[in-house]
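The complex appears here without one of its protein chains, the remainder shown in place.
Up next is chain A:
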Amino acid sequence: MGGSQEHQKFQKAAMEKTLVNLKEGSICCSWNYCGQRLASGSSDGGLSIYDSIDPTTPSSSLRLTSSWKAHERGVEKVVWVPPEYGDAVACICNDGTLSLWEETEEDTQPLTWKLCKLFESNKSQALDLQFGVCLTSLKLVVAYSDGLVKVYELLEPLELNMWQLQAQFQNVTDSTSRFGKLACLSASVAWNQQRNGSQQSSFILGFNSDLPQFNSAKVWEFDEAHQRWLSVAELALPEDKGDRVYAVAWAPNIGRPYEVVAVATCKGIAMWHLVSDSDTDGRISKEKVALLSGHDGEVWQLEWDMSGMTLASTGGDGVVRLWQSNLNGVWHEQAALESS
């Protein structure tokens, strides 16, 4: 049904509102936990913080409140630290360095953004990073251009400068083999955001590289008993294992008996169901329930809504697409947001 003028009355409406104009040269941005602060990185190495003009209204416009030079070269990615650890952002510069900035007020000094940690890496570049709140500690996963993953743990809950490298490994299922030199274009990490802390901490990681073994998205879980990270599932069918992974996103779970993970490769966006099965010795049983295509070319980003029912994606076609599953469990494109 639909089409005639009468239907216009009931057409679903999307209302857009401009929240802020970004500084010239901006190339990335990230919202804090409550969506009232926006951090943005620019091609000249600058970091900018925009704050709600009226924080009591959630859709309030923002204004620039702080801006400083964080790196010599462009800031490629900004991520907020979970709010339990204060107001802080981590950013990746395109020279590969990773820095952590915190807004604090000390003694008589006013509230300012300060560098609290610089993660050095020799030759490899940081490609993606994500924070995960695991039980009482804060963990940071960083994926590097040489195919290595490093997991850092915060030693002091009050101090964001005290990190310990907890583990480092390669995104491969067979850890004994040796691989040649690797060049990764991009990486994507997503934590399983468990709020109750009952489950093991786990994350998913995929690479966009020239070595097929590294690419496929793998679920890594921390084995408390042996204090090590284990690859518990590989989210790719045998014939797709070498596909370059553009983006991954782990859906929030508000009570489903299974986890939902979205993995974007050159073939489309795959939806996976993961079930932790106690009978199978900790292995996760996985099922690919859908393969969605819509974006022409690369998928830039995948984002789940709060309920984990709607997935938003952006890609090379410049369109935002929204994906949902219907009552029969069939995933489909529910809406598209196109620039006009």
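Criterion: a contact is a pair of C-beta atoms (placed from the backbone, for glycine too) under 8 Å apart; a residue touches a chain by one contact, two chains touch by 3 or more; residues count from 1.
Going forward, contacts and distances are computed from a predicted model.
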| item | value |
| --- | --- |
| Among "RAS-related GTP-binding family protein", "Nuclear pore complex protein Nup85", "Elongator complex protein 5" or "Rab proteins geranylgeranyltransferase component A", UniProt-listed name of the chain not shown | "Nuclear pore complex protein Nup85" |
| Residue in contact with the excluded chain [from A:169, A:191 or A:300] | A:300 |
| Touch list for chain A against the chain that is not drawn | 1-7, 9-31, 33-36, 38, 42-43, 55-59, 62, 83-87, 102-106, 111, 136, 156-158, 195-196, 252-258, 268, 271, 287-294, 300-301, 303-309, 312-314, 318-322, 325-340 |
